[in-house]
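Of the protein chains in this complex, all but one are displayed in their positions.
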Amino acid sequence: MSDIVLYTVISLTLLGILAAVILYFVAQKFKVVEDPRIDAVEEVLPHANCGGCGYPGCRPFAEACVKADSLDDLFCPVGGNEVMAKVAEILGLEAVEAEPRVAVIRCQGSYEHRPRTSRYEGASTCAIEHALYTGDTDCPYGCLGLGDCVAACDFEALFMDEKTGLPYVIDENCVACGACVEACPRDIIELRKRNKRDRKIFVSCINEEKGGVARQYCKVACIGCSKCFQVCPFDAITMGNNLAFIDSDACKLCRKCVVVCPTDSILEINFPPRKEPKEVKPAAAKKAVPPKQEKAAPAVAAAKETVAVKEKEQEKEKKAENIPAEEKASEKDAGGEDEKKKEAGGSSPEEKKGS
Amino acid sequence: MDKLLTVSMSPHAHGRDTTPKLMLGVVIALLPAWAASVWFFGWGALYVPVLSVLFSVIFEYLIAKYLLKKEPSIRDGSAVVTGLLLAFTLPVNIPVWILAIGTLVAIGVGKMSFGGLGTNPFNPALVGRVFLFISFPVQMTSWPLPKGFATADAVTGATPLGLLKEGMRQGEHVANMVRELPTNYDMFMGHMGGSMGEVAAVALLLGFLYLLWRRIITWHIPVTILTTVFLFSGLMWLINPADNASPVFHLLSGGLMLGAIFMATDYVTSPMTPQGMVWYGVGIGLLTVIIRRWGAYPEGVQFAILIMNAFVPLINMYVKPKRFGEVKKNG
Partner (left out) sequence: MQKLKTFPKGGVHPPEHKLSAGSPIETLPVSGRVAIPVVQHLGAPAEPVVQRGEEVKVGQLLAKGTGFVSANVHAPVSGKVFRIDKKFDASGYKRTSVIIDINGDDWDPEIDRSTTLRKEITASREEIIEKVQAAGIVGMGGATFPTHVKLNVPRGKKADILIINGVECEPFLTADHRLMLERGEELVVGIRILMKALAVTTAVIGIENNKPDAIDHLTKLTADEPGITVQPLKVKYPQGGEKQLIKAITGREVPSGGLPVDVGAVVHNVGTTLAAYEAVQKNKPLIERIVTVTGKSVAKPSNFLVRIGTPISALIDAAGGLPEDTGKVVLGGPMMGKAVSKLDIPVTKGTSGVLIIPDNEAHRAPVEPCIRCAKCVSVCPMGLEPYLLMDLGVYEKFERAQNERVMDCIECGSCSYICPADRPLLDYIRLDKLRVGEMIRKARQAAK
C-alpha cells in the first residue's frame, strides 16, 4: 500500500517538474518583448473596449498610441481630453484637445408625424429592414425604429421611446464613441459638439426629397425652404440636397432659426424658457428639466395632452387612418408664420417635445 | 386601399410543420409501444405514463413561469414527449413519488436549467432516468415480468440483460444461460422483463416506420446505432461465443430499440448533419456494447447516449455537410 503512495507521489512530482520545464521553455520561445509604455497607457484608458477610437479595443489603441509620432488622429472619446492628456504625458507627446461630442438623432418621424404605409414583418433589425425596402413609412431616409443603435450602445445612452418609435439620447451617458452612428443603416445619428448644459440645436431631418414630397412622407420634414439659412446671423447654416444643416461648431445657439422653421424641423433641446410672450411655443417645451428626463417625461405629458386635444384624431390614428389628422395639420402649418405660431400654442409644443 | 400591406422578406410561404406537430408525431409513434406495454403489464402501464406527462407539463409550466420568469411554452409539446419517454424507461411498478422526482429532475435539471427547449445538451428524459437509476437502485431494478393483462400483482425479476450480467459475473458460460434467457422471438414480441416502453421491439419498429414516413426523423441515427451494435457484438460473438451473447440478443434486449429510435434521435441533443448523425450513431452503438459487456451495469444504452450527447457540439463543429460545389474546387 505504502509503495503505491510512494510511487504516486514520485511520478506526480516528476510529471510536475517536467511540465514546469516545458512550460518555461515554451514561455521563453513565445515571449514577446513589449513596450512597457503600452501597459502604462492602457492603464489610464477607461477600459470600456467600445471601439469608439476606431481600434478594436483599449489595448490595440494603446499600442497605436505608443507607435504613433503624434496624437493627432488618436482620440479616446470615452476618456475625453483628460485621459488623452495623461496618455500624452506618458508618451511625452502633445495632447490634441478635442471638443466633446454627443449623439443626436436627426429624425422626428414619430408615429404621429409620419404615417405608416405598410407593415414590416421579419427579423427585428434596422439593417435588414433597410436592405429590404423603405420601411413601414414612405420616408426612405427616416428612422426605422428597430433599435440597431440601441443595441450597439455600450453605455446605456440610447433608448427606444415606445410612444414615438424613435430612439432618444441620454446626454449624460453618451460618450460619443460613435457605435450608434456606425450601426444606423440610414446614417441618421450624428455626433455634434457638446454645448454648455447640453444645449443642442439641430435640423432633425435628413430627407433629401424636395419639399412637397418630403412633407408627404412626414409632417416635420425639412423642406429645404432656407428660411433658417436666411435668418442665421452667424452663417452656421448651409443648404444642400433640399436640406438645411447647422454646423455645430459655428452655431452660437441663438435659436433664431428654430422660430422660423415652418415645419418644426429644427429642434432646440435643454434651453431655458423663452422670454418673449410671442414665442410661447418653445417656452412650454423647454422647462429647466434635468437632461435625463427632458425627453422621456415630456413625451409622456405630450402624449396625454394630445389625447385630450385631438381625441378623435388619435382614435383614428390607432386604426392607422391618420390621413385626416395629417392633412389638417399640414394645412395649419401651411398658413402664415404668425398665424401658425398663434395656433401653435395648442399643438406644436407637444409635437416638439414628443419627438 | 385602407388596409396596409405587409412587407417581409421571402419566402412568403411556409411549410406545414410546426414544433407542436412534430412533437405530436413522436407521441403518435410511441402509441404502439404504449399499447404493447399495457398489454403486457396491465393497467399500471396506462396511468404511469399519463401521470409522468402531467408532472412534466406542470413542472415545466411552473419553472418557466416562476423561476425563469418567461412565457411558459408548454404549447410546443416537448414536455409531453419528455414525460412519456421517461415513463417508458421506468418499471411499471414505480412508486408515484419517485416518478415525480424523476420528472422534476428531467424537466428542471435536464431541460429548464439550460434555458428550455433547444438549449439543453443532454436528453432530459435520460437525465431523469439515470438520476433515478442511481438514486433508487432497488426500485429501479425490480422489473415486473410481463404477466399479461389480467394479473394485477406482477412478479418482479431481472431483465434479460440483467440475467446475462449476473450470470457472467458468476462465471457461467453464456451458452449455458441460454435456457434461462427468453427466446429471440419472445424478445421481439416483448415477452421479457423490462421497463414499460422497451419490451416490444416490434411495436417500437412500427413507431420508427411512422416517424420515417412523416419525415420527423431521418434513418441515419437509428440505423447506424443498430448496425453498429449488431456488427460489433457479432464480431465478439464470432470470436468467442462462450463469453458473448449473440448479436440478435443484443439488438432485441434492453432499451436498445427505444434508445436508438426515440432517445438518440431527440432533435435537440443529436447532431445537425447527416454525416454527424452517422458518427454519433456509431459512437452510441460501440459504447452500448462496451458498457453491456465490460461495464458495471447490465444496460448501456442510456449512458452511451448521454456520453455521445456531450460530443454533439464537437460533432456539429467539425462534421460539416457536403457543400455544393466543393469537390470540383479541389480537383
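Every chain is named by a letter (A and B) in the order it is written, and numbering of its residues begins at 1.
Assume contacts are C-beta pairs under 8 Å (C-beta built on N, C-alpha and C of every residue); 3 or more make two chains touch, one makes a residue touch a chain.
Just so we're clear, the structure is a prediction, and the values are computed from it rather than from any experiment.
Asker: Which listed residue, A:Tyr7, A:Phe25 or A:Tyr133, touches the chain dropped from view?
Answerer: A:Tyr133
Asker: Hey, which of B:Leu5, B:Val138, B:Ile239 or B:Ala296 is the one touching the hidden chain?
Answerer: The single option touching the absent chain is B:Leu5.
Asker: Which positions on chain B touch the chain that was left off?
Answerer: 1, 3, 5-15, 17-19, 21-22, 73, 76, 78, 116-119, 218, 267-268, 270-274, 277, 316, 320-329
Asker: What is the set of chain A residues that contact the non-displayed chain in the whole complex?
Answerer: Residues of chain A in contact with the hidden chain: 117-118, 121-123, 125, 127-128, 131-136, 138, 140.
As a working rule, only the chains that are shown with their structure count from here on.
Asker: Round to the nearest whole Å and give the separation of the Cα centres of chain A and chain B.
Answerer: Each chain reduced to its C-alpha mean, chain A and chain B end up 53 Å apart.
Asker: Flag every residue of chain A that touches chain B in the complex, lowest number first.
Answerer: 116-123, 128, 132-133, 136, 320-321
Asker: In the complex of these two chains, what residues of chain B are touching chain A?
Answerer: 2, 4-9
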